[in-house]
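Below you will find the structure I want to go over with you.
Excluded from the complex is one protein chain; the other protein chains are retained at their positions.
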Amino acid sequence: MLAVQIKPEEEILPKISGKKLFIFVCLGCQEVYFPREDVERFINNLREEIVGKALLDYLCNREFVGEYVKGYSKQIERANVILVFSCGVGVQVVSSLLEDRVVYTGCDTLYLNGFQGLTSQEFNCNQCGECYLNYTGGICPITNCPKSLLDGACGGAKNGKCEVDPEADCAWILIYKKLEKIGKLDILKKILSPRDHSKIITESLSREEIER
Amino acid sequence: MNFSEKLKSGKFLITSEVGPPKGINIDKSLDEAELLKEKVDGFNVTDLQSSVMRLGSLAVCHLLAKRGLEPIFQIICRDRNRLALQSDLLSAYVLGIRNVLILTGDHPVLGDHPEAKPVFDLDSVSLLKVTSGLIEGKDMKGNDLDGKPDFCLGAVVNPGADPLEPQLVKMEKKIEVGARFFQTQAVYDLKKFEEFMKKAEQFGVPILGGIVILKSSGMARYMNEKVAGVSVPEKYIKMMAEAKKGERAKVGIQIGAELIRDMKDLCQGVHIMPLGWERYVPELLKASGLD
Partner (left out) sequence: MAEMSLIDYTKFRLKPNGEVREIFKGVNRIHILSCGKCYQKFEEENEEEYTQLLKILGKEYKKIAGYTKIDFLCNNFLSKKKILSSDLSNCDSVGVISCGLGVQFVAKLLERKPVYTLADSVPQSGNSTSEVGYHGISLEKEKCAGCNQCYLNLTGGICPITDCPKSLSNGPCGGAKNGKCEVNPELDCAWVKIYERFKKQGKKLTLESVQIRDYSKPSLELKSDLSLQNQTLRGEGFYGGLYPLEKKEETKDKKIENFPEPKTAVIFLSQHTGERAKPLVKSGDKVKVGQKIGEADGFISSPIHSSISGKVISIETRVHPVSGRKDLAIVIENDGENKFDPSIQPYNDFENLSKEDLLKIIREKGIVGLGGAMFPTHVKLSPPKRIDTLIVNGCECEPYLNSDNRMMIEYPKEIFVGIRIVQKILGVKEVLVGVEDNKPEAIKSLSNFLDKSSLVEIVSLKTKYPQGAEKTLIKRILGREVPERGLPLDVGVVVLNAGTIFAIYQAVVKGVPLLQRVITVSGENLTRSGNYWIKIGTPFKDIIECCLNKGGGERFLEEYELKMGGPMMGISQESLDSSVIKGTTGLIILRKSLVKVSEERDCIKCGRCVEVCPVQLYPLYYGFYGKKGDLEKAISYNVESCIECGCCESICSSKISLLSFIKKEKEYACSSNKA
């Protein structure tokens, strides 16, 4: 799961009004961020009949969900709508396992910075497929600059702060300082752009090929 | 009568295509178009078709308009975000363009600059909606425009798509948000096209069936294999295969003319996509009796 937020009521309620519900709640990433209390409150306030509810972790794991779907098959059979509280991955897994059933999500998912290896951290990687860190003193311009500029600052920084997100430091000022510190300012002369965006699509779509 | 009025008139319409060159030598394209001036009701100008970088559609439309031809400005969502799209539509109006065909556009990996960042900030449906908004004098955030453009909006549909249902749903949606005419993917299988028309008729919007002149049997086979919704019947492939080298264009035109004649009873016009064979369009029209 990534971080999730519960959808606005007016978006979910009309979809489930008067329906018999079976509810899946994912607990897998509550250690990351999951508004468990909001979800419980929402479920408790529902007027609809709830024919069953399964709480499990790692709703993104097809194998586990498969076993739950089997275990709760009778209740699921009786429901008109399967309502899922999880990130987008969990919802897709549930609906792929219950293809002939109406599956709705109660959540919007958002991506937390740096949540790729372990939990979120101060670093972020967008997996662009061609790492620029050797030219930028180990500071990533793709993720740290809102415009993902590769060839230097846009000129909009004020007191070292980014003009798009004034809380953030201008990535290119940080890069400059870093390169200055390690005596590698000459690297800045290299022209890095334009990026190869086709890498993102071609390489991640055929992973098998990359492996070899 | 301009194109918009002709649409309303119920007249059988013919549109053709002008493919901007890769470069700045535009005279040949304009001259070829001019030859068709009296025969064709509108000229689509493609917008970086097949994700290949070329001269822009906006400029060529403007030049056509200046020569008194009726351009249909094709605009796609691949290369511009919502700011640029709205702005270019306003630019088009002040440059004398009155017809716009809105498409989503091919993905850049299919073209000659596969490294490009695809934008797709909007898609065909949302851009139609936004453009309808501009016509009413509002930008997509609801801000008032100082003077409003008036466009005749068109869209595309693929009558051979399988499954067809999602295409029809989307077509309906396009109409809902302002599409006033449709041009289709190339048609070779009239039976399929007829089935499509039966379902699409209910919408009551003019549809111009797509015509692509076959250049060879190889091309036909290639399209059958690769191009969505295109199925060239075996008899045409055979005709092309049997044609002698110098006579292929003639056979292609003959097939095209046959298709156009049959389409007359099915839909409200044809859209000819010459794909480099602009010079044969007059002959095609003559052969099909539309001259």
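To keep things simple, chains are lettered A and B as they appear, and every chain counts its residues starting from 1.
Following the convention adopted for this analysis, contacts are C-beta pairs under 8 Å (C-beta built on N, C-alpha and C of every residue); 3 or more make two chains touch, one makes a residue touch a chain.
It should be emphasised that the depicted structure is a prediction, and the values quoted were computed from it without experimental measurement.
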Hidden partner chain, touching residue among B:D106, B:D139, B:E258 or B:E283: B:D106
Contact partner of the left-out chain, one of A:V94, A:C145 or A:C170: A:V94
Omitted-chain contact residue, chosen from B:E136, B:D162 or B:E242: B:D162
Touch list for chain A against the chain that is not drawn: 1-3, 5, 7, 11-12, 15, 28-33, 54, 56-64, 67-68, 70-72, 87-96, 99-105, 107-131, 133-134, 137-140, 143, 146, 164-165, 167-168, 178, 181-182, 184, 197-207, 210-211
Residues of chain B in contact with the chain not shown: 78, 104, 106-107, 109-110, 117-126, 129, 140, 156-158, 161-163, 165-167, 169-170, 173, 177, 185, 226-229
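By our rule, only the chains that are shown with their structure count from here on.
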Averaged-CA centre spacing for the pair chain B and chain A, given as whole angstrom: 38
Interface residues, chain B side, partner chain A - complex: 107-109, 114-118
Residues of chain A that touch chain B when the two form their complex: 194-199, 201-202
